[in-house]
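In this view, the complex is presented without one of its protein chains, the others remaining in place.
And then chain A:
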Amino acid sequence: MASELDPQTLEKLKAAAAAARQAADSAQAYADQFAAGAHGLSGGAIDPFIFRVAIFALAVFVGYYVVWSVKPALHTPLMSVTNAISSVIVVGALLSAGVEVTSADDGAGTARFYGFLALILASVNIFGGFLVTERMLSMFKKKG
């Protein structure tokens, strides 16, 4: 397969990869500016906790309106998909499973063990949840 790639294509791929890297870097620069701006606007006086509460409260409202627009016929897939997305708790599991364990045992080993267990549980949910939703939804067919 690789032999079929002529040098020109290879160059193009390299250029694309470089462009992607650049895009990621500039996105990060924007993000930094944005964060600094938000922090600056609040004068650094507003606890990040308040921002989190704000996002949480708004998401509750978004959830409320979005879920009311779901047809009752799709309530079972709704439940299995909400179940799958709530396993985004895997983020916490990944952080703890990947924690640095030093010889001085400061609980990191224990944390890693819990993280590993949580990772297994959340993965069951992620794969199982999305797949079973897909399986159900593929059964819903129109007339004819």
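Structural remarks
In this section, contacts are C-beta pairs under 8 Å (C-beta built on N, C-alpha and C of every residue); 3 or more make two chains touch, one makes a residue touch a chain; residues count from 1.
The rule is short, and it goes like this: contacts and distances are computed from a predicted model.
Name of the non-displayed chain as stated in its UniProt record, restricted to "NAD(P) transhydrogenase subunit beta", "Cytochrome c biogenesis protein", "ABC transporter permease" or "Cell division topological specificity factor": "NAD(P) transhydrogenase subunit beta". By the touch criterion stated above, the residues of chain A touching the omitted chain are 27-28, 31-32, 34-35, 48-49, 52, 55-57, 59-60, 62-64, 66-101, 106-108, 110-112, 114-144.
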